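Excluded from the complex is one protein chain; the other protein chains are retained at their positions.
The block that comes next holds chain A.
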Amino acid sequence: MAAQIPGSCWSSRPLHAAGALLKRAHSALPQLFAGRVSMTRFVAHQVIVFVALLLVAIQLVTLLALNWAVSENARESVRKEVEVGRRIFVRMMEDRTQQLTTAASVLVSDFGLRQALMSSDHATIVSALNNHGARIGAAKMMLIGLDRRVLGETAAHGNNGERPAFPFAHLIADAERKGAASTIALIGHAPFQLVVVPVLAPVPVAWVMVAFSVDNKLAQDLGLLTGLDVSFATWGRERGWNVAATTLPPPGASALLGALGPPAGTAVPPIAPDLLGADFLLSAAVLGREHEGAVVAILQDSLRDAIARFDGLRVILLALAAFSLGATVAGSLLIARSISRPVSALAEFARRMERGEYDQGPPETRSDELGELAASFNRMRLAIAAREQQIKSMALQDALTGLPNRALFNERLQQALGLARRVAQPVSVLLIDLNRFKEVNDTLGHHVGDRLLCEVAERLRSVLVRASDTPARLGGDEFAVLLPTASAAMAGATAFKILQAFEAPVLVEGRQLDVSGSIGIATFPEHGDDPNVLMSRADAAMYVAKRKRMGCAVYDVSFDTEVENHGRLSLTGELRQAVEEDQLVLHYQPRLDLASGAITGVEALVRWQHPVRGFVPPDQFIPFAEQTGCIREITQWVIGRAFEQCARWRADGLALQVSINLSARDLLGAELPQRIAELLSMHGASPQWFLLEITESAIVDDPARALETVTRLHEMGFGLSIDDFGTGYSSLAQLKRLPVAELKIDKSFVLDMAHDPDDMTIVRSVIDLAHNMGLSVVAEGVETDEVRQLLHHLGCDCLQGYFICRPLPAAQLEPWLARDAAQHGTTAKET
């Protein structure tokens, strides 16, 4: 049997095909995704490649297994077919022999034939043989005598009288034994099946040989019955092999003939089963061997044909494989794309959210998990958008007043400046600081302060009618207004309107609160083109306005140094530290009593000896201290020191009345009288030794409370003096109610009164007014003898100023007092 499986030639085919397919798929997939390569696409790619590879592997294994099974099966079935075919062939040949023998016997039993054959007439004999041979399809017939000589034969022409010997004598011998004999032998070079039967009359009187052609028809009949290819090959010692009859097509016949080989040897060469190579299984049988020749039957079956019978199955399988591969790839593509597309869309959606674009929802809505994810994303988007809106408004809006906060204000300022730069228009910034807001907060509580701030915000809104004007609360009591396209002059007008709007008192919890503010104005481009610069300059202007009580001020370059100095000291902590570490010192400015010509009192003035900066003038930190509330600590320190000093002087026999300045904030604090009382007892001082100076504006801010405090101090025995008289807006009615003993004319009137008739008039009027009300009058800022004489002439009671003496530390004051007493012969005496 053939050991080699011819399947190997086709088994590699699907492998190559699958490999090529994969290669193509590999090169095609990236193209498929080209242009939209992303992470998700890559995942889809992986899924498809994996599925395709898996499928190809499974199909390869299936095909290989099938291939193996097919070739095994085919080989086995072919082997069986050949075996069965051989048996059938043998049996068919036996049957045929029997049939031919019977047919010959019956034929020869024909009486007429026997008569003819026994007629001894050669022509009759030949004629009868021809006739009867045709009846059974014999190719040849021959009459042989008992002496085994040919008496006549078909196809014999004429009778030359010779009686040749019958060439197949052994057949006669066989027939004598068995009644009939048969073989397959060559006549001429052609194979025939020979049957020898006796002519019975009724004992054998002669023999008849009937020859039947072994031809293609026989081969085909046997081929049909056996299912094999049947060939009858003849072999002759000289002629070699010839294929006399076959079912094979001409190429197969020539292949067989070629395989049988050249004539060789003296006997019939054996025919191996693998004569035709691995593709065929073959079985051979020597049918007859006569003299120098033989007839061989060769049965063969093609293994290739047997395998080819499975070609249909293989084609179906390959088609199925290709279809399933295609379907899988297509399906995977669809599924992968149906996943990756929404995932990509969701990723794009997430990127939009990342950029802060919340206006658009996820692109498509599906009913599966991705749809749920998209829906969740959408809810997340809405929630984030809402929260961001909230956060943004919180971030950009002042929660209390609802005004834009500093951040938004800065943003708008930036925008306005950007626009203004392009269109060459001015932009103005107003910085508004409320005066004495801290006092309101501290004394009336934060809720009142908050109401006040809200009211201020409301008034700002009402003043700003242009939509582009942006009011903002920068923090605390600090507001700002952005006025795009407004020049400094226009901004000033707006500031004026704001101040006007502040004029009406605010009613909170039954209290009337006066609102006043200081407004600083800075304008782009003349004051700066940077938001920070503009804001700091507006701030500087605001400080100046506040300090000078100007209401509003437009920035000027000269403000810088002031604000710079001021700014450096503007730390509350530093000031408190100054109090605690005794950086403050008290200077005393003598006050000349004109009536006696003696120094009867001194004004205690606080000085800051800064450890780094050196001497800091009071007008650089007192306003700030007043604003921050630090002034109370300073005042208490001053009072304590003044009490102590005065007590010491008194103990030394120096009867000086000491004037102490109280700020408006001091008066608003209800605890001040109590605190002063404690200090009095601590230093063993008497209230009569002191004059408490209060500014006119302190009473104006909150007349009721100020009056209450002042009244209590007066009741304690302190003398009271109105400081800086003439600069405030106090009414004479208020003045009348105050238990004061003295008025101090502000030095701004005094300094230049010698040359300014108006000042002169004011001074004179004040002196007259004071005297008329029973108050004594003190003039500050007396720097020249001319002024001293004028004041003396006007009847002023006391003088204070550099012409008398500058403020001196206590240690220098005492020698000065001694020198002055010696000079003028008068000094303060113990009263």
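One rule holds for everything that comes next: a residue touches a chain if its C-beta (ideal position, glycine included) is under 8 Å from a C-beta of that chain, and two chains touch if they have at least 3 such contacts; residues count from 1.
We take it that contacts and distances are computed from a predicted model.
Think of the chain that is not pictured: of "Methylamine utilization protein", "(2Fe-2S)-binding protein", "Peptide/nickel transport system permease protein" or "2-ketoisovalerate ferredoxin reductase, alpha subunit", UniProt labels it "Methylamine utilization protein". When the missing chain is restored to the complex, the residue among A:R114, A:R412, A:R451 or A:R537 that touches it is A:R114. The omitted chain makes contact with just one of the residues A:A65, A:V84 or A:A201: A:A201.
Per the touch definition above, the residue from A:V47, A:L60, A:I88 or A:L146 contacting the chain not shown is A:L146. Where chain A meets the missing chain, the touching residues are 109, 111, 114-115, 118, 146, 176-179, 198, 200-205.
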